[in-house]
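A single protein chain has been omitted; all remaining protein chains appear in their positions.
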Amino acid sequence: MTHLLEVENLEVKFALRFGDLTAIDDISFYLDKKEKLGIVGESGAGKSVTGFAIINLLSKPGYIAGGRIRFEGREINRLSAEALRQIRGNRISMIFQDPMMTLNPVLTIGTQMVETVQAHRRIGKAEARELALEKLRKVYIPSPEKRLDQYPHEMSGGMRQRIVIAIALLTDPALIIADEPTTALDVTIQAGIMELLTELCETEAMGLILITHDLAVVSQVTERIAVMYAGRIIETGYTTDIVTHPRHPYTIGLINSLPGTRQAGSRLEQIPGMMPNLTAIPEGCAFHPRCFLAADQCRRHRPELTAVSGGRHWAACHRLDQTLGHNHLHR
Amino acid sequence: MFAFIVRRVFQAILVMVVIAFIGFSVQHSIGDPVRDMVGERVSLAEREALREQLGLNDPVLAQFGRFCWKALHGDLGTSYFHKRPALDVIVSKAPATLELVFGATVIILSFCFPVGIYTAIQPRAWFSRFVMAVSTIGVAVPVFLTAIVLIYVFGVELQWLPTYGRGVTVNVGGWDTGLLTADGLLHLILPSVSLASIMLPLYIRLIRSEMMEVLETEYIKFAWAKGLSRWRVWLLHAFKNTLLPVITVFGVEIGILFAFTLLTETVFQWQGMGFMFLEAVERSDTALLVAYLVVVGVMFVVINTIVDICYGLINPMVRIAGNP
Partner (left out) sequence: MRGWQRFKKSYFFYSFRRDPVALTSFTIFFFLVLVSLFAPAIAPHNPYDTSTIDVMDAELPPSWMDGGEERFWLGTDIQGRDLYSTMLYGLRTSVAIGIGAVLFQGILGIVVGLTAGYVGGRVDSLLMRVADIQFSIPYLIVAIITSAIFQLAFGLGRFEQLAMPLLIVIIGISEWPKYARTVRASVLGEKQKEYVEAARVIGLNPARIMYRHILPNTLTPVLVISTIQVAQAVMSEAALSFLGLGMPVTKPSLGSLIKAGFQYVFSGSWWISTFPGILLVTFTLVVILFGDWLRDVLNPKLYKG
């Protein structure tokens, strides 16, 4: 069976004055129809870049330096600009981080919705408006007719993110890429938006790539997870496996730093140090300066992803023998 | 908001009083209304009598009051040279200047947007680099040099375009216009182009940098992600956001364009207000000079007040910041 999306050996670089900088270093993953995948990592790990690379919308100096991206059986990174445009916002929709910045401040909601439909379907304005209303209802926007003639600044952040989701739904895409869809929102409405998004993926039969730094959110929503660190995937597999038996020391650290995994009243764990800057990625395993298990070989050789339990779970670590059962590990 | 407008109008009136006072002091200390009226060949006694009659021996404040009172009724004195009310002279010269400003504005508006947008979306194209280089140099070239070069090339060497005066004008409802005759339009070309040459580079740069900033925003990225066509992203999503700051600046800069008409009119012997003003200075026509000062003062105060109030209506932040 072919996957909905297949990313193979993707490499993204930034062309800078003093040379190219590798932002994404040889990552591969896939997504099946109606499946939900979480890409987790700290800021700067390359997870957002991965999302934008899929639809080839990297910001200026960034470019795809290698690898293949196959979507619905087509290699979309080889497509012409026009063919790619027909996929963007049509078969693959994106939801951005900050709804305050995502919607154009000088155009009405109606304009911004209708144009999206008309960019991909040959239908009239009235029909497009009907479709927009239908999707606005799906995201539980009250009095949608009124909203169509309003400007973004007349609405709250949560409302705007619902509208962004409605825009994403307009063309019944096969895949939604959501880049930190709740990070910029109030904590009180984060859960609501997340719930709405997952519910819609079920009812509309869409695949979802959820990009976030929040392992807790991902573990509640997605079936599979890819953990990224310094431009590479360091652990991937089914959510249940990773959450209950994380094998990479970084993932273990992430899980230990979650509130709720520890006894009430005890201190939260913290991974010492910071993720390296892209200009100074350590040799060997990029995580070794922060790793409690770091050994000599970690400093010299870069570990590759290796299967840890029957082809369902992979981790890139030299010390996998030491990490078994280290879920709530103490140092 | 009402309080803001009242305060702004009050301030404008205050400024007008200050300008009137400057005008009055110039007239009082330099001008000689007696000479303006009767010339030099009148005896001292007669002059003194006339001075008394004109109230020139009254207290200064009383004279200033009279000056303001007359000015409010449109009496800004009589031009020594033209032997006509100074305001009439200025009003008769205004159409020429306004048409020059209009011509330059048309040129600026029709070039700055396409060129500014193009240089923003294709910053690496050779045309963009060329435009940026020319506009950098353009900022350093004074308008009269541009005018001289234009005259030399198109007037003297190629002999394509007239370089002197307004050409044939027709009178439409008291307004002498050159816009309705072919000859008048031909005469307008070189002066408008050279006047436009001051602001055009600045505008292209402004539009370019604003647009480039907008193109980096999240909502533009989202517009791309929605799969919109590039023209829609550029000309609707990006350009509409570029327009707002540009329009704000444009209102103010029209005033600067007006200032530079003085130079353009001199080079092209364009019979407008600026040309008239410089003639007045040469002829020591104080009354006309003072009238010009007051008229220009009123013009700027009115423009600035309107711009400020409009801006205040649009942007509530200004209202707060404007209150010290």
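First chain written, first letter: the chains are A and B, and each begins at residue 1.
Note that a contact is a pair of C-beta atoms (placed from the backbone, for glycine too) under 8 Å apart; a residue touches a chain by one contact, two chains touch by 3 or more.
It should be emphasised that the depicted structure is a prediction, and the values quoted were computed from it without experimental measurement.
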Neighbouring displayed chains - absent chain, whole complex: B
Which residue of B:21, B:81 or B:144 touches the chain not shown here: B:144
Omitted-chain contact residue, chosen from B:11, B:92 or B:217: B:11
Contact residue for the chain not shown (choose from B:71, B:200, B:263 or B:291): B:263
Touch residues of chain B, complete complex, unshown partner: 11, 15, 18, 26, 29-30, 136-137, 139-145, 148, 151-152, 155-156, 252, 255-256, 258-260, 262-263, 266-267, 277-278, 281-282, 284, 286, 289, 293, 296-297, 300, 304, 324
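The rule is simple: only the chains that are shown with their structure count from here on.
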CA centroid of chain A to CA centroid of chain B, Å: 55
Residues of chain B that touch chain A when the two form their complex: 216-219, 221-229, 232, 236-237, 240-241, 244
Residue ranges of chain A in contact with chain B within the complex: 55, 57, 59, 85-90, 93-94, 96-98, 101-107, 115-116, 119-120, 164, 167
